[in-house]
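Sharing a structure here in structure tokens format.
For this depiction, one protein chain was excluded, whereas all remaining protein chains were kept in their positions.
Moving on, here comes subunit A:
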């Protein structure tokens, strides 16, 4: 197990550098005129242009320029310095302010997913073809069919403005209650997927040989489902949830925008819109780490859930 984790950690270092290289290259290639993008439609004075060009080495173009800027970026990164955004703020500070609220939001979404998605999935799996099963099928199809960009403003209008059950926006320093609605909206998509995954998996395992054997041995139904079926059914769900945790942390661009939560997605959106290369690369680099760690945790969990899986 230890050697497995160590090997994975070493692979992570390679993957990390590979992805930052690709992201940096993409930002570099797609970059038009970031100075103008920052100023919007206002004219930029030559003095201002010269100042920013020198500060961010924007005059270094072509392959040589790319390597120069990428290596410069890496050098700073290894010293723990993520650099400055084009507006002069330290990206480390931006991320430090953005992470806590995004993590909170992702955890709420995750809790909603597990609590409702997995529970309802197990129930639907046990009572296959029942009214409950069919109702959840329709509901999840509906949720999967509505994109967040529609669902989030709709939920905000109905539950925040029309019937003010929740505050319409969460703001920078929200309490748990204010984050609940965005959390549910964010979690609803993964909730639907988790529900369907769990249901299929449980339904399939119920017909497996080992369940029949257990039943014929006279084991209590509660124990068959609670220990044997559930444990085996959770493997695909855990895989999904692990990847989803990374998604929830990065993919909240729309939800964070609608509910005005200044988290990671919010800053990523701004970085992309203003062609703020350093900011985008900084955020994505950290997101890469989150994904890698989430994947590692998932792999380790496999061994816990299924004794047949062993890592040498």
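Convention: a contact is a pair of C-beta atoms (placed from the backbone, for glycine too) under 8 Å apart; a residue touches a chain by one contact, two chains touch by 3 or more; residues count from 1.
Convention: contacts and distances are computed from a predicted model.
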Listed names "Carbon starvation protein A", "Heme exporter protein C", "PLP-dependent aminotransferase family protein" or "4-phytase", with the criterion being the UniProt name of the chain not displayed: "4-phytase"
Option from A:20, A:136 or A:156 whose C-beta touches the chain left out: A:156
Residue among A:64, A:88, A:218 or A:307 that touches the chain left out of view: A:88
Touching the absent chain when the full complex is considered, from A:19, A:76 or A:169: A:169
Those residues of subunit A which, in the complete complex, touch the missing chain: 32-33, 36-43, 45-48, 50-52, 55, 87-89, 93-94, 97-98, 153, 156-157, 160-161, 163-165, 167-169, 171-173, 257-260, 262, 266-267, 269-270, 273, 275
